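Omission of a single protein chain aside, the complex is shown with its protein chains in their original locations.
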C-alpha cells in the first residue's frame, strides 16, 4: 500500500483527491492536513464525506513525523514552495498541485506570478506532470509539478499540431471557458452565485499566468518561436473547461482525415485522451479523467479549429495528480480510476 | 460473473445502470437493448461512454435467446409489464425499474396510473425493492419492483416514525422537490431549459401517483389508517430529491435525542442511510447511493420535521436496482458501489 | 416631483430600488448613499447602470442636509433603527426595508432578532407596509416598515383563509423556497456558486425570524390563537420565492370554486395580486411586482394547498417599497411600475 498524505484539505483539489484516492486499491490515505481546521474531522469541512472519510485533520508538520510514501500538496500558489523546500531530504514522492514549480525558472515565475520564489532549487528537480508528454521523466521523478487546468486542455489540444510543425507557432489563439471551481472554494464577489449564474464573462485578458505555462510547454516541442493568445472566460457551471483553439496550417495538405491520423498517432498510448468524432461537451468528461478532443479543418478560411474538454478538478488537477502518482510508483496510468463521466 | 442485460438503453435510468454496473466486480454487461436505436453502439446514444461502453444495441427479443443471470428493465410505465409477462419461465432474476409492479394490486394500479394492467399475476410474484424495509423478501425474489424516486425519499424519511407509532398517521405531509431528470430524457416543454432554469414550480398537486405508493408502503408498517399529502416540485437541478416531511407526534416524550436514537436503531443495518447532524443538501448525495436523513422536533409547534435527500437516478433508481440485484445474488448490499458523492 | 434618497446603495435592494424608481414619472432620485463606497459613482458598484445612473455616492449624513420628500432605507437589520431615530423631526416620508420595525414591539424584536433595539418609539409610528392589508394606514403614515420577502408571500397566500375563519389557525404549514438574492450580496460560503448551483437545502428550521412576522400579521386578522410552521429552503435561482402552504378547513363546504371566490373578493382592489388558474412558476413574476396565487382543495385529505409566488427583490422588497411610497403620496399603487415579468 502507498501510504499517502494530502496536505491542504479545505479546498476543492484536496476534497477531489480524497474522492479519487478513496477507491485506489493500492493507496491508503494515512493523513489529511489543514492548518485552519486541524482537529476537526475531514467530513466537517466536506460534509458529503460524512461516514466515508472522517480522518481528523492534522497540522502539516505531522507529515515529516510520519512514515509516508506519497504526499500531495493541495495548497495555494506561493505556499507550496516552502513545503517542497522542507521535504528535500524526505523519502516520499511529491506531487505539487500548485503553480510553484510548473515554469522553467524562478525568474519566469516571478515575472508572471508577481511573487518571490523561496526555493529556486526546486526547478531543477521538478518535472512537469503532463503524462501525455513527459511520462518517462515523471516515472523517475520524486517531485512532480502538476499542470494548471487551462494549460492541460490547451497543451493536449495543441501538442500534436505543434510537434509535427503543421501550424504557424507564432499565431495560436486559445479561447478557454472554465467552470467556477477553477476560482477556488473561497467566498468572494467573483464566486457569488448571482454573479456567476445565468451570466458569462471574459477575464484576465492578455495577462493570465497560464499563458506562459502553455507557451513554455509547447515551445519544448518545436524550435521555432511560439506565441499564444490565451483568453479565459468564466462559465456558470461547477466543473469543466472547454478550450476552442485556432491555428493556421503552414503545410500544403490538411484534411480532417489527416488531422485525425496525426492525433491518433500522437495519443496512441494515452489512455485518458479520447479523440471524438463530434464536438465534446463538458458533461462528456465531468467527474472523469478524460480529455476529449475534436479537431477539424476549415478549407474556406484555411484554419484548424480544435476543441479540448476536461474536468478541471480531475484531469485539470486531482485526477492528473493521481495519474502522476501511478507513474511515480510504476503502476499503470489508469490504476484506481473508477469515476466515469457523470452525465447528466 | 453475473451475466446481465439492460433492457431499454436510451433513457437516464438505462445509462445510469451502465455507469454503476461498469465497476461492479461480479457483473458482466452482456447485452443492452433498444428498439429505437438498435444496431447503433450504446455510446452513440450516450456519447460520454465513447470508448468505455460501445456495445451494439440489441432488440429486446434477444434477451430470451441469450444465457443471462440478470435483467434490468429500464422501460416506461405500461411497457415493462409485457416484458415481465414474457419472462415468466425465464431463469434470470429481474429488477423492474418502472412503476408496473410497485403497488398492491392491478386495481390500485389502474386507479392511479389510468391504464389497464396486462399481467395481474405479476403482483403476486413481485417484491417491493426497498432493501431497508424488505431485504429478506428481496433475497428470495426473482422479480423486484424497484421503488419510485419520490417514494424512496419519503418512505425512508418516515418509516421509523410510522413503525414506532410515534406520529399521527392520518396527518402526514410530504413536500418534495426533485431535479429535472425525474421527468425523463424526452424533450418536451416541461424539460426545456428555459422553463426549468432559474425557475421553480409545484406540479401534480393532489394526484401524483407516487402518493399511493408512499401510502401503501407506510401502511404496511402500522395498522392504523394512514394518509399522505404529497406535493412534488420541480427544481432547476439535474439530479436529486429533497423531501421535507411534516408529522405530529402523538406520544408524550419527543426530543432530538430520542428521534436520533429511533432512526439509528431502525437503520442500524442499512449501509446507505446516513443520519446527518445538519440538514443535508442535494450535492451531499449526488452520484452516490446514499439517502441522507435529518430529523428534528419543534417544541413550539409540537411537530417533527424530517428531511430526506437522495440522488433520484441512483438511490431513486439505478443504484437501488443494483442494491436489489446484490441481495438477489446473496452479495453484500454495498458490493460494487464505488461512486462517491460528487460535490461540487 | 418626489425628491428621493436611497440610503444604502451597495446591496440588492438598493440597486433594485434604483431600477424601479428610474422609470417612475413622479420621482427624482436626488441622492444615493453608501458609507463604504462614498465618492464613487453608483455605477462603479453596479456596473450594469453605467451611463444610466452615475450619481456620486454620498455619505448618509447628507440626507439631513438636503431637501427631500422621500427616503428609502436599504440597510441591514440593526442598522436602520438608528437612522429612523435620527429622522424623527424630518419632513420626508420613510420606507424602511429592514426588519427593524416590522414586529409588534421591541420585546418581540429582541426575542427573535437576538439584538437590542435602540429606538422603541419607532414601533408606535411604524405601519406594516403590506398594501393589500393596510393601505389606509400606509396612506397616513410617514414611517412604513416594508415587509420581509417570505412573509409577503406567506401572508398574501393565507390572509383570505384566515380572515374568513375557514381554516384551523393552529395548524398552518408554510414550506417556502427562495432564490439566493434573499441571502444578500455579500460573498460568504452560503452564497458561493458551487454551494448553490445544482443544489438545494432547507435552513433555519424552527427558528427563522420571519416566522413571527407571519404569525403576528395573520393573528391581526382573526382572534383565535394562530401558529405557523415555517420552513425556508434555498433554491439555485437568483430571484423568486414560492411558498407552498398547507391548511385544514374547519368549515363544511369547501371547493375550488368557493376558494376562488373567497380570494377574488379579498383581492378585488389589489392590482398586484393575480389569482392564477394553474400553479405559478417563479418566472411568471420575475422582475415584476406581482404576487401570483393558486389555491386548491384536496377532498381526499381535507386539506387546502395554496401556492404564492413573488420576486423577492420586487414584491418582496423594492417594488413593495415603491408601492408603499405611492400610497404615502396619494398616488395610484401601480404608478410608475413598468417592469413586466421577464420570462425567460
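Observations, loosely collected:
Letters A, B and C mark the chains in the order given here, with residues in each chain numbered from 1 onward.
Simple rule for what comes next: a residue touches a chain if its C-beta (ideal position, glycine included) is under 8 Å from a C-beta of that chain, and two chains touch if they have at least 3 such contacts.
Worth saying up front: this structure is predicted, and the values here are computed from it rather than measured.
Across the whole complex, the hidden chain's contacts among the shown chains comprise A, B, C.
When the missing chain is restored to the complex, the residue among C:132, C:238 or C:333 that touches it is C:238. Mapped onto chain B, contacts with the missing chain fall at residues 12, 180-181, 185, 187-189, 191-198, 236-238. Residues of chain A that touch the chain left out of the display are 173, 175, 177, 194-195, 197-203, 205-206, 227, 229, 231, 233, 235-240, 242, 244, 246, 279-283, 286, 296, 298, 300-301, 303, 305, 307, 344.
In the full complex, chain C makes contact with the omitted chain through residues 12, 15, 19, 22-23, 46-52, 181, 197-198, 238-239, 274, 276, 278, 280-281, 283-287, 338-344.
Heads up, the rule we're going with is that only the chains that are shown with their structure count from here on.
Chain pair with the most C-beta contact pairs: B-C.
For the pair chain A and chain B, the distance between C-alpha centroids works out to 37 Å.
Put simply, the C-alpha centre of chain B and that of chain C have 39 angstrom between them.
For the pair chain A and chain C, the distance between mean C-alpha positions equals 46 Å.
Multi-chain contact residues, meaning those touching two or more other chains, occur in chain A at positions 12, 181, 197-198, 238.
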